[in-house]
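Omission of a single protein chain aside, the complex is shown with its protein chains in their original locations.
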Amino acid sequence: MNSAALLKLTGVYKNFGGVQAIHDLSFELAQGELLGLIGPNGSGKTTAVNLITGFVKPSEGEIIYRGRDITGWAPYKIVRLGIARTFQMVKPFYHLPAYKNMIIPLYSPRVKQLAGGKYGDRDAVALDLLEEVGFERDAFVAYKNASVLPQGYLKRLELAKAIALQPDLIILDELFSGLSLAEVAGIVPIIEKLRLEGKTIIMIEHRLKELFRIADRVVVLNFGEKIAEGQAQAVMESDAVKKAYLGAEA
Amino acid sequence: MFLGTVVYALINSIALALMAIGFNLTFGISGVANFAYGALYIFSAYTSWMLLNLLKLPYLLSAVISILLTALLGALMYRFVLQRVRGQALSEVIATFGIGLAILELFRYLGFVGFEYNLPVFIDNSFFILGAFVDMQRILIVVIGILLISGLWIFTHHTSLGLAFRGIAQDERTALSLGIDSDWIATVAVSFGAGLAAVAATLIIPLGSISPGEGYEVLIKALAVCIIGGLGSTGGVIVASFIIGFAERFTDAYIGSHWTMMVSLAAILIVLIVKPSGLFGKQKELEERI
Partner (left out) sequence: MEKRKERIDRGIKARSVDIFALSSWREMLYLAAPRLIPIAGFLILPLILGLYWQKVLLSVAVFALLAISWDILAQTGMISLGQALFFGMGAYTAGILNHYWSWPPLVAIPAATLLGGIICTVFLLPVLRLRGIYFSMVTLIIPLMLVRIVEATKIFGGTEGLTGIAPLPSKWIELYLIMGVLMAALFGFRRLLASDYGLVLKAICDNDRSVINAGINIYWFKAQALFISSCIGALTGAFMTHVYMFVGMPVFALDYSILPIAAAIVGGPGTLAGATLGAFILVPLSEILRGIGGLRIVFYGLFLVVFIVALPEGIFHYVQRKYNQFERWVEVE
């Protein structure tokens, strides 16, 4: 593993009007790690991701990616550096077939750059990528309109859109939510494969059992502050975390 | 001359603010686009005129009836047209624009053009203030204007109906789940806005005469004020009205009346470049909409 951190947050604060969504958040991420970002509802996990990916600008603090200060950068520029994310509320282009949904990320300048200046046949690349995330080719699932696909496929589509950008860091916001155990079991191998390819992953999750099977480390947030960090089991033993999730009684 | 210009600028600013608050209430605060605003303004003026001259009703009564009728027209407009296209900005804008167009051009076609179409002032008197002749009507504009604007501010910040207006613009789903009937509130918002337009018309039209072209002018002015001040912010509307009001009057007095429109346009361009969402604008930039 690389000793230099891939991503480093230092003293990040974010205020929305009177509400302090993120309070003094700092953590590091090494290359190739799978970090779980967990915490009760409203603890600021998605805001943290929004800050990293540039959709929201921090009120204070620094975000450094590969040694570059990306604090306050526009989101599209951050994506071009190699960070891709999925959204918690999946919103595909409903009136388009699944594979046409992939055209947008494949049109990205980053893809063009990595492919040596040529886009190639986007349709074919889209179908290949969708097959990799489990859209059965012979059932022609990729050709169906996004409006008729069930949630499991839509989540995979969202994942495929992130993978299409060939990122080095992928941030998955509640990928497992709304999926059955079988569907989760189907997606985990895809994530494992991404790790084998050397990608770094951050996962926001509520489904801790499934997450702990694959995560190296977790960071726990509560009310915008980091209350614990470390190996999954150790973290869950900590009092602060128990109190956050279960309340003072436990 | 300077003091006189200041006085007129003050009056002009309040008049502008009066014109803009109705539009701001409907669109900036409640989120319902109403591009028929100028037409409603003129509609109320012509209705007053017809009540006054054709039915020979006393002026105050005509004015009040016309304000109520305009508010009713606003409500009907929402109920029968806007409600069906609610949420699709394109359709809202075009539909209301179409209605406004139809109303104004209908008046123009029916021949309601000419100097005899004017409304009388409430009290015919004038004063000499700080070196300028100020007639009673203009003083009335200032007084009522200030009352209305502060009233509106209190309304939108401290009454439950006003807060409901703001609620449906911010997050309709949440408002609905809190028991706020979004459609009903929007109807009320549109008709309030229309009523305010009518009040502004009743106060300002007597300074000149009624013409359909005024309808477009009012829409332009209201839009300009809202763009500069920032949609949704009553404070912004006030500040912007003063900026434009003063700029217009001083340009008129010291440079030449031809250049007043230029000043407004320049103000808009500067605001768009420096702070696009308006001086006090709360229109979230894209990034904050996540």
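Brief remarks on what is shown
The letters A and B name the chains in turn, as written, and every chain counts its residues from 1.
Note that in this section a contact is a pair of C-beta atoms (placed from the backbone, for glycine too) under 8 Å apart; a residue touches a chain by one contact, two chains touch by 3 or more.
Please read all numbers here as calculations on a predicted model, not as lab measurements.
Note on the undisplayed chain: of the listed residues B:123, B:147 or B:220, the one touching it is B:220. Although one chain is not displayed, subunit A still touches it through residues 53, 55, 74-76, 79-80, 84-85, 87, 91-93, 96, 100, 103-105, 107-110, 122, 161, 165.
Contact between subunit B and the unshown chain involves residues 27, 33, 35, 81, 84-85, 89-91, 93-95, 97-103, 105-106, 108-109, 216, 219-220, 223-224, 226-227, 231, 257-262, 264-265, 268-269, 272-273, 276-277, 283, 285-286, 289-290.
The rule we apply is simple: only the chains that are shown with their structure count from here on.
Subunit A and subunit B have Cα centroids lying 47 Å from one another.
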